[in-house]
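Attaching a single structure in structure tokens format; questions to follow.
Complex shown without one protein chain; remaining protein chains in place.
Letters A and B mark the chains in the order given here, with residues in each chain numbered from 1 onward.
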Amino acid sequence: MTTRILATLVFLAVLAAAPAFVPPFEVRVLSLFCFWGALSLAWNILGGFAGYWSFGHTVFVGVGAFVPGVIVAKLFDGGGAELMPLLVLVGGLVSAAFAGIIAWPLLRLRGIYFAIAMLGVAQVTGELSAAIEWIGGGVGLSLPDAVPAALAPEAFFHYIFVGLLALTIGAAAWVRGARFGQGLLAIREDEDTARMLAVPTEGYKIAALVLSAFLTGLLGATYGFSLGYITTDSVFRTDFSLNMIVHALLGGIGTIAGPLLGAAVMVVLTQVVLGEMLNLHLFATGALVVAMVLLAPQGFLGLWRRKPRAQREPGP
Amino acid sequence: MTEPVLEIRGLTKRFRGLVALDHVDFTVPEGTICGLIGPNGAGKSTMFNLVTGFLPPSEGEIRFRGTPVTGWSPQQAGRSGVARAFQIARPFPGLTVRQNVRIGALFGRSGPRDVEAATDTALALLGIEDLADRPAEGLTVGHLRRLEVARALAARPVLLLADEPCAGLNPAETDAMIAALRRIRDGGVTIWLVEHDMRAVMGLCDRILVISAGRAIAEGTPGEVAANPAVIAAYLGSEEQEAHGA
Partner (left out) sequence: MIPLLQTLLDGLVLGGVYAFAAVGFSLIFGVLGVVNLTHGVFVVLGAYAALLLHEVVGLDPILGLPLVMAALFALGYLYQRTLIAAAVERASLVASLLVTFGVALMARNLLQIVASPDVRSIATAYSFAGLSLGPLRIDLVRAAGLLTSLVLLFGLALLLNRTAFGRAIRATAQQPVGAALSGVNVRHVHGLTFGLGGAFAGASGAVIGMMLPFTPSSEAAWTLNAFVVVTLGGVGSPQGALLGGLLLGVIATLTAQYVGPAFQNAAMFLVLVLMLLLRPQGLLGHAFAASR
């Protein structure tokens, strides 16, 4: 256990040290890995541990990014750069609150119905963010440049993304080890039996969604700041929703290393291998999911595990 | 005579006009093993579903350790110390035997304290400590049933409802299960069980309730029940029906 913690810390330290050694493009690639890995790990708290697959998690990226955007536009007239940490936190909190509101009806749905209801939440919230003039997602919102003069922008955001990745790993590891996490596993395996064993299923599912949305919201807010200018199309992205699932599925769903491994593979594939063919990213992601489900439904971790567990999925 | 663990008064359950249980009374005294028997479709599973909160009763009262608990939820039942081993074992298939039992302990009455101890005790009592690290998926029926009881037991329940713990077991496994249930009772857990294996029922139970078509037709010690003409008629009748392919 301690060796694992140590290895994780070394890994994070090496990641954090990257800007001192590698050129800007590679730093951006590493940041993207942190972003995608953390997103997928946050998705995994609900999808992997509790077995509730959200097909619309990008809604929390979107809400997380739009909240600071709207606050800055309405209250600070485009300024407020020095408040970035607070704004990111508020993005996460509003995202979590939003999750708390939709959790009660949506988490009564199981399996594909939950998955698709989340898809609908993301679609509708995205549309509303573009259509409601007061929010202004159609035209777009500016976020202030919060990069300190002493730092290059990519290094600044890299440090934040590494920090958020560390936070997400910590949260996921804590959940997994805690009674809470065991309860989520019980829900994933058989929700009715879990109820009978006195697992507070309703509360745990809501807590898992809210925690997942909080982390996703923090990531979304930071992503918004790193873009500097956000529109509905740039943060409410269906491919984000799919990516979170794909990374977890690719590396091994319900684990902690899995989503990170999956994110690493995807980053290498899309940024390095397909780097020149930007317009084919969606295609590559889609093709990878298809290949993954058909060839190795257990994920990479499952491929080398000696006794592969049956893949747990929400039942229909 | 100590306070009864479970008291049932006038318990009735109707499903759209069909009466599954009709004003049944029963008392499960503390520290005993009680039996619930009856032909198929008599309402045994409905009874357990009512007591564990999976279904709300239409009428009547359930008292657990003197407190009225009619209409509680499965979670409340579990937290208060009512555990249930299902007739069709429902382990968490993707988890190991130990993980399964540990979840029972984690959410049981002792709460997060003593989880490992409760887990080990339950595994040992059912004699499945050697299987602890095997995935639950792929266990034999006999092992699954023991896992089911161990998981229920790990919650340190006051009352264990066991739904046919011996179904599908061979004679040796049945003997092991009977011995385990005795040890569990001796450890201070009151047990109420539904069982078709008459050898198990007669050997284990202190008191037995017999129901047929939703009504209580007899109640007493194994000897009294076995000699009751109504019971014999109900069982013979049901066997005749089964022989006719009903």
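Keep this in mind: a residue touches a chain if its C-beta (ideal position, glycine included) is under 8 Å from a C-beta of that chain, and two chains touch if they have at least 3 such contacts.
Just so you know, these numbers come straight off a predicted model, no measurement behind them.
> Looking at the whole complex, which visible chains does the left-out chain touch?
If we consider the entire complex, the absent chain touches A.
> Touch as defined at the start, partner being the missing chain; which of A:24, A:79 or A:120 qualifies?
A:120
> With the full complex in mind, choose from A:132, A:151, A:178 or A:272 the residue touching the hidden chain.
Touches the omitted chain: A:132.
> Taking the full complex into account, find the residue in A:83, A:245 or A:266 that is in contact with the omitted chain.
Only one listed residue reaches the unshown chain, and that is A:245.
> Among A:75, A:139 or A:287, which one is in touch with the chain left out?
If we include the chain that is not displayed, A:287 is the one touching it.
> At which residues does chain A meet the chain that is not included here?
Where chain A meets the chain not shown: residues 53, 55, 105-106, 108-109, 111-113, 115-117, 119-121, 123-124, 127-128, 130-132, 238-239, 242, 245, 249, 279-283, 285-290, 293-294, 297, 311, 313-314, 316.
Throughout what follows, only the chains that are shown with their structure count from here on.
> Once you find the CA centre of chain A and the CA centre of chain B, what distance in Å lies between them?
Spacing between the chain centres: roughly 44 Å.
> Would you pull the chain B residues touching chain A in the complex into a rising list?
Listed in rising order, the residues of chain B that touch chain A are 52, 54, 73-75, 77-79, 83-84, 86, 90, 92-95, 99, 102-104, 106-108, 112, 135, 137, 151, 155.
> Looking at the complex, which residues from chain A come into contact with chain B?
The touching residues are 179, 182-183, 185-186, 188-190, 192-201, 307, 309-310, 312.
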